[in-house]
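A short worksheet on the structure shown next.
All protein chains of the complex are present and in place, except for one that has been dropped.
Chain naming follows the written order as A, B and C, and within any one chain the residues start at number 1.
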Amino acid sequence: MSIDPAALADLDTFTIEVPSWAYGNSGTRFKVFAQPGVPRDPFEKLADAAQVNALTGAAPRVSLHIPWDLVDDFAKLSAYAADLGLQLGAINSNLFQDDDYMLGSLTHPEKRVRDKAIAHHVQCIDVMRSTGSTDLKLWLPDGLNYPGQDSIRGRQDRLADSLQQIYAQLDAEHRLLIEYKFFEPAFYTMDIPDWGTSLLHCLALGPQAQVVLDTGHHAPGTNIEFIVAQLLRQNRLGAFDFNSRFYADDDLIVGAADPFQLFRILFEIVVQDAQKPASGVNFMLDQCHNIEPKIQGQIRSVLNVQEALAKALLVDRSELRAAQERGDVLGANGVLMDAYNTDVREALADRREAAGLPRDPIAAYRASGYQEKINAERVGGTQAGWGA
Amino acid sequence: MSIDPAALADLDTFTIEVPSWAYGNSGTRFKVFAQPGVPRDPFEKLADAAQVNALTGAAPRVSLHIPWDLVDDFAKLSAYAADLGLQLGAINSNLFQDDDYMLGSLTHPEKRVRDKAIAHHVQCIDVMRSTGSTDLKLWLPDGLNYPGQDSIRGRQDRLADSLQQIYAQLDAEHRLLIEYKFFEPAFYTMDIPDWGTSLLHCLALGPQAQVVLDTGHHAPGTNIEFIVAQLLRQNRLGAFDFNSRFYADDDLIVGAADPFQLFRILFEIVVQDAQKPASGVNFMLDQCHNIEPKIQGQIRSVLNVQEALAKALLVDRSELRAAQERGDVLGANGVLMDAYNTDVREALADRREAAGLPRDPIAAYRASGYQEKINAERVGGTQAGWGA
Amino acid sequence: MSIDPAALADLDTFTIEVPSWAYGNSGTRFKVFAQPGVPRDPFEKLADAAQVNALTGAAPRVSLHIPWDLVDDFAKLSAYAADLGLQLGAINSNLFQDDDYMLGSLTHPEKRVRDKAIAHHVQCIDVMRSTGSTDLKLWLPDGLNYPGQDSIRGRQDRLADSLQQIYAQLDAEHRLLIEYKFFEPAFYTMDIPDWGTSLLHCLALGPQAQVVLDTGHHAPGTNIEFIVAQLLRQNRLGAFDFNSRFYADDDLIVGAADPFQLFRILFEIVVQDAQKPASGVNFMLDQCHNIEPKIQGQIRSVLNVQEALAKALLVDRSELRAAQERGDVLGANGVLMDAYNTDVREALADRREAAGLPRDPIAAYRASGYQEKINAERVGGTQAGWGA
Partner (left out) sequence: MSIDPAALADLDTFTIEVPSWAYGNSGTRFKVFAQPGVPRDPFEKLADAAQVNALTGAAPRVSLHIPWDLVDDFAKLSAYAADLGLQLGAINSNLFQDDDYMLGSLTHPEKRVRDKAIAHHVQCIDVMRSTGSTDLKLWLPDGLNYPGQDSIRGRQDRLADSLQQIYAQLDAEHRLLIEYKFFEPAFYTMDIPDWGTSLLHCLALGPQAQVVLDTGHHAPGTNIEFIVAQLLRQNRLGAFDFNSRFYADDDLIVGAADPFQLFRILFEIVVQDAQKPASGVNFMLDQCHNIEPKIQGQIRSVLNVQEALAKALLVDRSELRAAQERGDVLGANGVLMDAYNTDVREALADRREAAGLPRDPIAAYRASGYQEKINAERVGGTQAGWGA
């Protein structure tokens, strides 16, 4: 299949937001393996993220996580970002590390704890005002480990109330992005376990509330692209947290576990034109580079999403529609597979070269000496991590 | 734990609807093993269902499946049911056995096929008018086996349109009950794969549309009682299809695979008072007695649901709430487990005896000679089955 | 990545065995949709299989299923196969369609039933002697639907005894290939649910017993290539049943659901040189073309396996080993992905052309008029199917 460059034009404006925490240490409950060169503060995280953007040209925004990325002066952080060619992106709240949250945060039986969790979001909204961020991302880790531990119904009611209080604080240009997750850290039920629950809360809140789809947060076998299509149909797909998984929320590099699934997800995006900035869908990464180098891991992730999008853009949609309409099962599937089986790497390298970027960003990074430099410089201090 | 008979009072009005097709043969794609005594027509199915009701006192309604249960004269069938102490219940449509439906029914790319599927529901509504049934139950087997085979988004749009046309035909006292299913018979994606999709279509249709929760139609690990709580919170839980499973949609006897899960489901029912007839929730069975005798299988199912409900009613909810409010994880779980671990069988036998029913319905059935009678009488003709 | 033709040389001798039953009708428990042109007898099945081989040059053997493919004169069937350029391959026994097998066959509590199932295998071995087949393939559908239904331990003991009696009947050049399956048709436990159980029985029997790995017969999330590597390490991987799945034993076209997984499986094959005929691994298809045309489905399957093998052969194994040895996680993964991301379709088309085969076997089949011919000719009679 020869590649028509025009077919890939939407890649010009397609961007991916990287998470500040991807550059810090992460691990499993068994061990966090420290890596050399890991940032000690948000400024160093931005410096690393700037490498990813400089080499790929496609990752101009960085999500922050509060309190991990709290700084005294957010204006200064924003200015530093701008100097690096970056923007500060979504503000992620944290409801899982305060001792008060052991049995819940926004759903906790005690009003005092719920109020604290709500206040934390008010703080995050203040950060947004300082940074110019428009997305408040909320992942609710609340849930139950044992049947009977608390009332499933009661927690939904409390959650609705807490969310309403947060939503009321938003400015007109703000969005509240609500994530769902199948399990972990709670092992009997999560309070927002699925897209249906997330969407119901968004619908109750209003048009500024949207769903976040983390690709690792589903039951085994779930057809994720169906959910993408459904949320787009409802105009409520606010953002992705991209990663990949073989088992649970493995948080591997997006596209590493099932590249065909990633392609199918991006094809549903293309079907509803959501790859264009006007869609408002924020394509974010959320991954844990537990054993692989982090900056390279981020670059690989950006490339994987670009390759999947390129393939999705190459699908001959009029041929596809024709085959679908004549009930040609194998023909229609064949049109999709033709695009998937196409090797787009050279075409993407050509595009990068034309844009003054390295043809092979991974090789360029390896050759740049940046990693050796930070390994040498970032000695002492406390490496960033989740603080678990 | 001693059992206060008053705690079980709601069992007096709690009924279970049995499916006509449970008395016919069923099997897997590998083999349908015929059983002796299986009914040859809807009248014989009703006769068998009447045994279940006579021995348990709790199964007074029988769901019909169209076309399997088509008869020339539904008034006559209703009268026969009444003579047996039964009512005709939900009317189930069939969208999976017409050759035209190989690639879909209500979602099919061709308008001709969609119109046919819509017309089938009009026919079912006519049956409802003849039988006095108020529930039209729609399970959509439509879906795709291969990525690209058809447009996921396009099928949602067609589905919405088809459902709207069906909904428009309902009488004021009718309900449209829309079921969802994770997979099978489609193996890439179903067109209504989850409760969220079913609910969205119900919300778009109006208040007479409600969700059916089949306990076997979820991804592995799904917390079903959470969905029960959520749908009740939305006032959209129309009915259950009870059965049980270890793997997929195994359609085993309800409570056989995970009795604790059944208890948890019924506890969420009790939490929102949905065990009372006023809730409108129709508690139906939908099972396949592939290798076990069918009438006994149905009796066992009714008993299992009753036992689970009894245990759910025994939960000391004020103790539970107190433990939940004080954050006593093990105490709260313990309150629930106390009820679950209670042996309610004697208490239920006492209730049956007081109502003039046999203490042990299974033993009574085995001793009744009914099975021997139908084995001897039902010779010749074509045994009822799915007609797959 | 440019493709060195020499790297693909093993494709010359790599063959895939097709199942006779793939050309007949199949379906789910809900419906078997009949297709035009479907064979009515084993001779017509062979004629269809010959198309697949003629167009791909890689499918010279056809598995038979007894009793579906019973004929009066197997010498005549073999001669017919030879005329078509085919050989008869593995003989598959059937333990799931006799009424006596409702509660088991080789594991049944009654000796009479077990003896019948053993005798069926003696019959199959006789067929092997007539056809020159060397592989007796045994898939055990036995299992339990309900806890307590029979003794798990007792059934293992009976199974071991039954298998021993079958094994004793083999000729020196015969192999007994024992398949495992996670679930279906039994829904509580299968009697051979996993590779460990299959292997233990093989080890107890002797060197002529080998394991069959059906790619659809595993729990969700199972790493299949690990099992491939492990069985090869034990010299006990006798054969594959290739197909693909999103959920359960979906029996879709191999490579359709997860082409990356198929590549990984074939890479483990290549690692242990099992793609060469000397390995004795029989690469078979076992699929159900429920809604897609069957001959095209088989051609697509052969091509998918060839493409996956081609990519696996392209892995730069010395680069890979070097990256692995230096602990370069992303580098090593990158070497594998480079091969996977390569578009091998033109290279394979070149090879086919050089061998006098059509570059595009699917297009060639569609253009050949064969399907129209059989649609017209095969009218009347009973279409082949599973006879469920």
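Going forward, contacts are C-beta pairs under 8 Å (C-beta built on N, C-alpha and C of every residue); 3 or more make two chains touch, one makes a residue touch a chain.
Since we're looking at a predicted model, the values are computed, not measured.
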Residue touching the undisplayed chain, where the options are B:9, B:168 or B:330: B:330
Options C:7, C:152 or C:349, residue touching the unrepresented chain: C:152
Residue numbers in subunit C that touch the chain omitted from display: 103, 109, 145-154, 156-157, 182-183, 188-189, 193-197, 199-200, 218-223, 225-226, 229-230, 232-234, 260, 264, 268, 271-272, 320-321, 324-325, 327, 329-330, 332-337
Subunit B residues touching the omitted chain (full complex): 1, 220-221, 223, 246-247, 256, 258-261, 291-293, 296-297, 300, 307, 329-330, 333-334, 340-343, 345, 362
Hidden partner chain, residues of subunit A it touches: 26-34, 96-97, 99, 101-103, 141, 145-147, 182-185, 187-188, 220, 245-248, 250, 252-253, 256-257, 290-292, 386, 388
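In the analysis below, only the chains that are shown with their structure count from here on.
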Residue list for subunit C, restricted to those that touch at least two other chains: 220, 246-247, 256, 291-292
